[in-house]
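Questions regarding the structure given below will be posed in turn.
Only one protein chain is missing; all other protein chains are in place.
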C-alpha cells in the first residue's frame, strides 16, 4: 500500500478537522503539523497520530519526505505558502479563498502550473451527496434546460467581529461557497452579479464595512439566471438548500437533519432542525474531498476542484463586493 | 333542473352537517326535518332553508312529495325507520351502523330489496380523495398484489360516557369505518379477526364493557393480512392514515393538515397537526357522498356504498367483539 | 336576511369563477352579467342562477337595484367602469391591476373616495390560509424582526401570445400578486426594486418586449430585503411558496397538493405535484375574498384589500419594469 506523507500548515478548526479525518485514512501518514500557536494545542494532538509539531511551516516545506501539504493557514498567508510548496514540488490542498487579490492569485496559479503539482481547492460542498445528485440531474438534462438556480445559504451564528475584520467580507468568506455551487451545479460561468445587503444580525459589523444579510442575483453565460440569499445567523441551524429549476422540472436539496423523528403533541408536529453547522453537515464531504485529493495524486488524474474554480469564485465575490458598493450590476472578470 | 325533495330524520351533529351541505346543492330541496328535540334547535334552522320542522319522523314518511330520506337518528331507531321509509317507496341514505343486530339488519335489507328503492350507507371515508386514490392504486395493481393493509385511525377526544353506553362499543361505533375501509381498499372480504384492546384513555369506560385502545388483526379472503389500530384519544388531532403494502410497492395516505406552513426556530421545525376531527377532515367527502346519492337516484345507477357494505362491516365488528371477549381469533360470518 | 344585489362586468374565466362562488352565497343575488361576447356563453349560464345577461355593462351601472359591481373586464376598461360605478354609488370589487397608468389610477381613486363607496381589489392570495398564517406569524414577531422575504411564484403554463400582448407585461400581470404579498407579509412598503429577467420559456415573447423568467430583488422600508422569482412555466404545476426569515426563525409556506398519498416502488417515493393552477390552488381564497367584500359592505367596515394596496403594487411593477429596461435598481414612487 502506497502511503502519502503529508504536512498540515495551520491547525485551527478546519486544520484539525482534516487531521482527524486523515487519521482514519490508512494510506495517509500525517508527518508534521505547523502552527504558530502549536504550543497551546499540545493536548489536542495526544491521540492524533501526528508525528511532529512545529511552529514554522518551513519545516514542512523543507522536508523532502513530505509529498503533499494541506494549507489551512489564514488566507493572507496562502500565496507565499502555495508558491513555496509548489516550488518544493509538493502537491497542494488549499482552503478557500486562495487570496483576496486576483493578481496574486493568478501569479500563484502560474507557479503551480509550472511546478506541475496537483492543486485542489477546498470547496467541500461539491462532495456532498445531495448537491452532487442535483449536479448530475442538471447535467443529464432531467430538468431540461436550466432556467433559475436558487441557493439558500445561512450560517447558524455569526463569526466574531475579530474574525470579520480579516475575513475579506461576507462575499469572499461565506458566499464564495455559493458562488462555487452556482458554477458547479449550472456547469456555466457567472457573467454578471447584482448584490444587495445590509447589517441586520449585528449592526456593529458595519464598522468593518461588511454586511451580514445579502441577496445576490446572478446572470449565467448559458442564459439562466440565479439568486443566492445569505444570512450570518439562522437561529434554527445551518440552512443549506438549493434548487435548480428548468424547462422540464425542478430538483431541490432540502436540509439534512439530526434525526428523522417527528413528535406530535397538542402543540403541533415537531421535527429536528437542520444539522447545526458545517462540521456536522459536511462531515462526509470533508472526508470525500481529502480522499479524492489523494486519489488524484495516486492516479495522476484531474483534481475534482481546481485552481481555476478558486479563481472564478473569487472573481464573482469581487464583482459582488463592487456591486454592493456601487449599487449597480457588475460584470465578472473573465479568465 | 330536476329537484330532489328530501326529509331528514334526526338533527344531531351529523344530521345538521348533511342539511348544511344540501343547502348548497341546487338540485336538492330539504322539505322537512324531524327530531324529538327540534323545539330546542329552532335557532340553528333560521338560515337553513329547511321548510318544515317536526318532532315526528312519520310526518316525513307520510309526505308523498318527499322522495328521499336521510336517516341520522340514533342507531336503535334505524331498523323501523328504514322499513317504513322503504315501504313508503322512499330512497334511503342511512348513517352507520345500520343496527346492532345482524338478524334485524338482514330483515331490513330484504324489505329494502323488495321495495326496490335506493339505499346508501354513510361510509363517508370512501369519498375522501386520498383513500379513493389508494383504492385505485391497489385495484390497478400499481403496488402488485396486496400483502399487508394497515389502518391507523384515532379520534382526537373520547365521546361522553353517556354516548359510550349506547354506542354499541368501539368496534361497532368507531372501528366500523376502518372495517369498511379494509374491504373497500383491499377489494376483498375479511375472513377472520383477532382483536386485543384495553381502557387506557379512560378506565371508566370499562364499566360499560367497552375499551378505548385497540389493535385488530385481519385475514382477508385474497390471502392478504391487515391490522387496524384505534384510540379514542390522539391529543394531537384526528389521525387517519392508511397503508397498502404489496409485492411491487406501497401506497400510503398521510394526514391532512390545517396548513402547509412550517416554522423553524431554536425549538425545532414545527408544522400543523392533523385536522381536528371528522367535520374538518371529511368535509368534502360528506358533500361527495350526498351528491353521489342523488346522482344514483337521478340516473338509476348503483349507489357507491351499499346495504351489503353495511352488513359486512357490522359482521366484522361483531367478530372483533367476540374475539376480544374470548381472547381468540374469530371467523367473520359470510353473506 | 339582507340580500346583496350584484352585477358582474366581464364574464371571462375569473368572472365566471366569481359568479359560481356567489351562487352558493345565500345572501348574494347576481342580478345581471355583462360581456360583449355574452351571446356565445349562453350555455354556461343555464344553471348559474344569473337573472339577466347583457352585452352592455351600462345596463348594470344604470340599474338602481344593483348596489355592488364585480369588475372582471379587461384591464384597459377598468378606469372608466370604476368611475361610472362609483359615480352611480355602487360598491366595487375590481380585479387586479387597476390600470396600467399611475395617473389614471390615482384619478379613479379620488373618484371612489369622493363617492364614499367600498372598493376592494382582487388580491386573492391574501385570503389563503397559508399566507394569512405567515402574515400573522410575522406580525406577532414569532420569527423576530424580518430579515429576508422570499417568494417563489411560477405558473404551470404560459398565457397565449395574444394575451401577453395586452397583459401589461409579466410584472404588471403576474408578479403584481407577489408584490402585494411582499407588502402584505412584511407589513412594510417596498422602497427599491432591481429586476433581471429573460425569455427562456418561449423566446417569441421577446417580440412583445416581455420576458417569462424573472428575479426581482426588493428593499423594504423596514430594512428587510426580499427576492421574488417568477416563471411563466413550471411544468410540474402552480408553484406558490413563500418564506419569511427573521432574527428568531423562519416561516415557510409549502405548496398545496392534490392528495397526501405517497407511493413507494423500486422507482423511489412519489407524491403529488402542486395543485395545477390558481382555480384549484386559491378556490377557498376566492370565496373568502368575495364573502369578506360583502361583509365589509354589510357592516360598513374596512375592506381587507384596498385601493391603496392596488396603487402600491402597481408602482412596484412599474419600478421593476424600469429596472429591467435600464439595468439598474429603481426607487418605487411613494404615495
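By written order: A, B and C. Residues from 1 in each chain.
Following the convention adopted for this analysis, contacts are C-beta pairs under 8 Å (C-beta built on N, C-alpha and C of every residue); 3 or more make two chains touch, one makes a residue touch a chain.
In this text, all values refer to a predicted model and were calculated from it rather than measured experimentally.
**Q** When the whole complex is taken into account, which chains on show are touched by the absent chain?
**A** Within the full complex, the chain not displayed touches A, B, C.
**Q** Going by the contact rule already stated, which one of A:142, A:157 or A:280 would touch the omitted chain in the full complex?
**A** A:142
**Q** Who touches the missing chain here, C:57, C:171, C:220 or C:236?
**A** C:236
**Q** Which chain A residues touch the hidden chain?
**A** Touching the missing chain: residues 1, 23-24, 26, 47, 49, 129-130, 133-134, 137, 142-143, 248-256, 258-266.
**Q** I need the residue numbers on chain C that touch the omitted chain, in ascending order.
**A** Interface with the chain not displayed, on the chain C side: 234-237, 257, 264-273.
**Q** Which residues does chain B use to touch the chain missing from this display?
**A** These residues of chain B touch the chain that is not shown: 145, 147-148, 150, 152, 154, 194, 196-198, 200-201, 213-215, 217, 219, 223-227, 229, 231, 233-236, 239, 245, 247-250, 327-329.
In this text, only the chains that are shown with their structure count from here on.
**Q** If you average all the Cα positions, which chain's own average lands nearest?
**A** C
**Q** On a CA-centroid basis, which chain has its centre farthest from chain A's?
**A** B
**Q** Taking the mean of the CA coordinates per chain, how far is chain A from chain B in Å?
**A** Each chain reduced to its C-alpha mean, chain A and chain B end up 58 Å apart.
**Q** Measuring from the mean C-alpha position of chain B to the mean C-alpha position of chain C, what distance in angstrom results?
**A** Here the centre of chain C sits 40 Å away from the centre of chain B.
**Q** Please report how many Å separate the Cα centroid of chain A from that of chain C, as a whole number.
**A** About 42 Å, centre to centre.
**Q** Scan chain C for residues touching two or more other chains and write them down.
**A** Each of 248-250 in chain C touches at least two other chains.
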